[in-house]
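Every protein chain but one is kept in place in this view of the complex.
Naming follows writing order (A and B), and every chain is counted from residue 1.
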Amino acid sequence: MTIQSQEMLLNMGPQHPSTHGVIRFVVKTDGEVMSEAMPDVGYLHRSIEKIGEICDYNGFMPYTDRADYLSAMNANQGYAMVVEKLLGLEVPRRAEFLRVIAAEFNRIISHLLSVGALAMDVGAATPFIHALKEREKVNDLMEALCGQRLTYNYVRIGGVSYDMPPNFSERCLDFLDRFEPQWDEFERLVSANKIFIERLSKVGTISREDAIAYNLVGPNLRASGVDYDLRRDIPYSIYPELDFKVIVGHGEQGEVGDSFDRYIVRVREIRESIKILRQCFSRIPEGDILAKMPKVLKPPVGEAYVRTESSRGDMGYYLISDGSAKAFRLRIRTGSFTGMAIIQKISQGMMIADLVTLIASLDVVAPEIDR
Amino acid sequence: MLIIVLKIIIPFLVIMQLLPLLIWLERKGAAYIQDRRGPNRAAILGVRLGGVVHSLADVVKLIFKEDIFPTNANKFIYTIAPFIAMAVACVTFAVIPWASPLEWKGSAFSLQAVDLNVGILYIFAIGSMGVYGIMLAGWGSNNKYSLLGGLRASAQMISYELTLSLSVVGVLIFAGSLELNTIVQNQGSNLLSWNVIRQPLGCLLFVVSAFAETNRLPFDLPEAEAELVAGYHVEYSSLKFALFFMAEYANMIVASALIATLFFGGWQVPFVSTETLRTYAQPIAYYSVLGLGLFSVAAGWFLVRRKHKVVYHDARDYETKVLGFPALLVGLALIAGQILYGPLPLGETGSQVAAAAFQFGAFLAKILFFCWVFIWVRWTLPRFRYDQLMKLGWRVMLPLALLNVVVTAGIYLWF
Partner (left out) sequence: MEVDFHHYLPLIFVLLLGLGFAGSFLLLSYTFGPKKPTASKLDVYECGVPPTGDARERFSVKFFLVAMIFLLFDVEVVFLFPWAVLLKEFKAAGTGFFAFGAMAVFLLILGLGLLYEWRRGALDWES
């Protein structure tokens, strides 16, 4: 077929059900096949980094929740770590355990939402509701821990804000015992579904080279076959003591780095997080949860960069201190932002339906892109 | 004349009664598949009927919504599109037989709205008009999402129409007629001689095509909300949207009725022939009324005795009583009537009518079952992609349907 027809310029977003927040894609299409999809970000920019230079160190913690509201604990942890690095502060061991517990629970619910939304974008509404059902249970646990369900503001510079409530570890272990069979059921419903596999395999394949060149991070990078996880490779907190596997995509339903690999990596990372949580609950020591600190934090002049493995991958905080009570500069590096750049390259010659799959499989979260 | 009008009005009303029920079934079924409660809030004087009232409330809500005419839309086409969709969905049911024809004064009195000798052609002809409603809606709205939805819809529906009509050819060979009633009678009451056994491949192809023709998941590409927001009805509001919505469900009912008629013996009660039904009409009627009474008493007793976990302090507290007592009383009245008066003599016409009623019940049960299959599949499967859909239609289903025709004809002639 060499007949050319006029291309249609279609705006997908900002108000679109499957752009996962307010992102806009300008799509050039002939009806079904796109020649290009250009991402247009910035609709959710809230100047979080600038706010970080206006308020004091402790006061900025709630804003990190909003930087990535789907894995707020990981964002909290990263910020706390960068300030502690400048201060040269030692965090009590119990607090480290609590941070990891909270962060891994957060990873589970973030991946749950991601995987559920992917299924929803592919057209199956039921898995999404089942994923959200489990997410609500974790939210209950988080509420018991810190009083919040979405933006936790749990981690403090030098520790955490609350100790575990009574019976908390029993409740959590009980949940994990119930959750694992539920997760098997979810996999039977989704991962083994022929239409689902057909929709995901060989769609939006990102090669190993592209993934590295375009700076993909986290599960997206690992799905392309790169064995790299900050929790293991640049260890922080108590992760070196814990035993867990880094999940890498193998292209079991098509090619390495296709949407199915990105899906299955998240599905399996949930199981790894469960493993980590079990270890944490069996080893958590008694002790303080907050280091002794002055009322007003004034880190010495200097700069620090800390990377943590958030649910969406490498989340970095870059902080420059001029010795005052406020940060001189603060920059946040997030996973979704780098994910956007590759969409334009990968989407050429794709079908509109596949663009939706690609966005969902990259687990793009709009507020994290724009900050 | 009156009889003709009644014959048309009654099935029409039955379908229109099924519509809100089906919407309720969809929402409630989806809720239970997804571990939720589903609709349970709307109430009339505290009676919620398990959420059925929601369908009514939705219609009332949509009546009082603003009727929007987008600036760029072609007003005439924009208005006529939902009209066509609904009108087409309303008239396809006309040739479906609801029960075995009555024999009255030596002539057969068919129980279908219009007794056409080209029944199945009529259904395909009118049914394929439905694509106009969707296509015109897509084009008339002058919206890119609508246009894409309309284009998808037309491509999809015409592709699967081929398989839909080809998969029936096998059935026609066995029946030797286009008349739906003859097709049903040809299948007989023996479950093993139904077309689903004689034509398993044809049945499968027909069911899949029926899903595609009604735009239900996994073939709901025209309105794929993840990609096209709502597809062809993005720009529609108030009752114009409701017309599309209801047309989908009306099409579902007709499709279920067709599946039941063509492949699952239509109004035939499994293993009970019309003659048997008529001969034993009296005891069957007696015991079924008795059974109905017992069921009603049991349900009423259950509802009356049921204790609420929550006390609402409003009319909802009396809901079960309001429903339970009448059910209990009606059930008791039925049982008492049956026991006091015994089996009533039905006579020739009476027994025929009783048999027809029983067959109608069986047919309705089949329709509801297939409607449930539609719902069940919708909440289980993901959606196809456009190229997968077209490939399935043209490269898999069409050759299979052609093969089915040849093999069926060959086997039919051989034996």
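We take it that a residue touches a chain if its C-beta (ideal position, glycine included) is under 8 Å from a C-beta of that chain, and two chains touch if they have at least 3 such contacts.
None of these values were measured; they are calculated from a predicted model.
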{"item": "Options B:99, B:136 or B:242, residue touching the unrepresented chain", "value": "B:242"}
{"item": "Of B:65, B:306 or B:321, the residue in touch with the unshown chain", "value": "B:65"}
{"item": "Option touching the unshown chain, where A:30, A:252 or A:303 are the choices", "value": "A:30"}
{"item": "Chain A residues touching the omitted chain (full complex)", "value": "1, 3, 5-6, 8-16, 24, 26, 30-33, 349, 351"}
{"item": "Residues of chain B in contact with the chain not shown", "value": "4-5, 7-9, 12, 16, 62-72, 79, 82-84, 86-91, 94, 113-117, 121, 141-147, 151, 154-155, 158-159, 161-162, 165-166, 169-170, 172-173, 176-178, 229, 234-235, 238-240, 242-243, 386-387, 390-391, 394-395, 398-399, 402, 405-406, 409-410, 412-413"}
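FYI, only the chains that are shown with their structure count from here on.
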{"item": "Centroid spacing, where centroids are CA-atom means, of chain A and chain B in whole angstrom", "value": "45"}
{"item": "Interface residues, chain B side, partner chain A - complex", "value": "30, 33-36, 144-145, 148, 151-152, 217-218, 220-221, 224-229, 379-388"}
{"item": "Touch list for chain A against partner chain B, complex", "value": "8, 10, 16-18, 31-32, 119-126, 129-130, 133, 189, 193, 195-196, 198-199, 351-356"}
